[in-house]
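This is the structure I want to talk about, given as structure tokens.
Here the complex is missing one protein chain, while the rest keep their positions.
On to chain A.
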Amino acid sequence: MLKDFFSKKKHASKPSEEAKQDIPEGLMLKCSDCGKIYYREEMRKQLYVCPNCGHHHQLPSDERINNLFDEGSFMEYDTDLNTGNPLGFPSYTQKLEKDQLKTGLKEAVVTGEGTINGFRTAYAVMDSRFRMASMGSVVGEKISRAIEKAREANIPFIIFTASGGARMQEGALSLMQMAKTSAAVQRFRDAGGLMISVMTNPTYGGVSASFASLGDYNFAEPGALIGFAGRRVVEETIREKLPDDFQTAEFLLAHGQLDDVINRHDMKKYLTTILDIHQAGGNVS
């Protein structure tokens, strides 16, 4: 009985221990991997890569764009596309509004163009803070249009992917965005366009199984989880425990599915080199 009392107390004290580490929203950030706590501003400067363990946290789309493109060089395409509720799916509109309020974004992808160390490039950056960056009509349409614009302007196209998969609330319309975006990639390819895909955490389902895998070069950020089916579904299907590193960027690299894994801090330089090599020889004029 006495033992019970102590063990209960011990258990009860655990949350309060965590509560101490509970940090005021906005000021501090705790690394989800190593547990170290940093000032948010410090983490932001580090592009949300943990200075201690190197874990790559979610990077908001605007910060990625700001960091990658030359100052003042970039603009946004198709800012006026609005998601509807084509199937009349219950509570879909409310969920969208909630995420719009939370993120200040209209949808889960930002597209546009700018220069990276002087190289003019079209871009699409998906933002998993918005409905897990699932792909609905607007996401598919914006990406498809950005690829078409890159084709017309004869400039490279770089996409940073992140997605939980299809936007279920848009049913088959969501599924068909896989076909639409892939068809746009085919047209871009036929025109000799350069496409680079950088997969960030997480890239799954319909996004992984369409444009994310269709770059001339496919990269990923360290530790990013990438796959067609989610880990839980796979485990339930094969009734087998999967290795810890299953579907990580490093796992995919080892299985021949990626060209390389690139640290966020090296990204701009790395992409610049590719753009430079292609300008020297490829179809980029």
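In the analysis below, a contact is a pair of C-beta atoms (placed from the backbone, for glycine too) under 8 Å apart; a residue touches a chain by one contact, two chains touch by 3 or more; residues count from 1.
Basically, contacts and distances are computed from a predicted model.
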UniProt lists the protein of the undisplayed chain, choosing from "Spermidine/putrescine transport system permease protein PotB", "Acetyl-coenzyme A carboxylase carboxyl transferase subunit alpha", "Response regulator" or "Ferredoxin", as "Acetyl-coenzyme A carboxylase carboxyl transferase subunit alpha"
Which listed residue (A:37, A:242 or A:277) would be found touching the missing chain in the intact complex?
A:242
Of A:112, A:140, A:156 or A:223, which one is in contact with the hidden chain?
A:140
Residues of chain A in contact with the chain not shown
80-84, 86-87, 89-90, 137-138, 140-141, 144, 166, 168, 170-180, 182-187, 189-190, 205-206, 208-214, 226-229, 233-234, 237-238, 240, 242, 246-247, 255-257
